[in-house]
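A single protein chain has been omitted from the complex, and every remaining protein chain is retained in its original position.
== chain A ==
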Amino acid sequence: MSNVTMTVNGREVSGEVEDRTLLVQFLRENLGLTGTHVGCDTSQCGACVVHVDGRAVKSCTMLAVQAEDSAVTTIEGVAKGDELHPVQAAFREHHGLQCGYCTPGMIMTAIDMIRRHDGDLDEKTVRHDLEGNICRCTGYQNIVKAILAANEEMSGMREAAE
């Protein structure tokens, strides 16, 4: 067993975990943050994507102890109070989800995708960069639409701020 300490959604947390405990298990079982989902055992579906130190990471691919001293953001930490993140709002607006199971991972991936490309996104790039996230319900069409719309909105917000 090991003791692990990290910052999750802006709060410092610690807990006792088996060495083999995955980050996703720590988030779900120790912290009760059940918005992060597990959809496979081979790190391919992306339902478990969170941000570790600002980058998208599959939390089933990382041990909890590896996240020691890191800043982790989960789907529960994305909105500012009642104000949805633009990516969250776009998923709702464009019907980018059905059963909702892959959605948290999709949103976390999308936020990171928009950051990495600095606003320079088109349909082909979005589809390519979603290769690590599987959705069985939507056929991806409205997810792609939502990400592109959020990208545009966030670019507009950045420009307005500059």
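The criterion applied here is as follows: contacts are C-beta pairs under 8 Å (C-beta built on N, C-alpha and C of every residue); 3 or more make two chains touch, one makes a residue touch a chain; residues count from 1.
In the analysis below, contacts and distances are computed from a predicted model.
Taken from the listed names "Cytochrome c", "WD40 repeat domain-containing protein", "Xanthine dehydrogenase family protein molybdopterin-binding subunit" or "Sulfate adenylyltransferase subunit 2", the protein name that UniProt assigns to the chain not shown is "Xanthine dehydrogenase family protein molybdopterin-binding subunit". Although one chain is not displayed, its contacts with chain A can still be listed: residues 18, 20, 28, 32-42, 44-45, 47, 74-76, 78-79, 84, 88, 91-93, 95, 97-104, 107, 123-124, 126-128, 130-131, 133-144.
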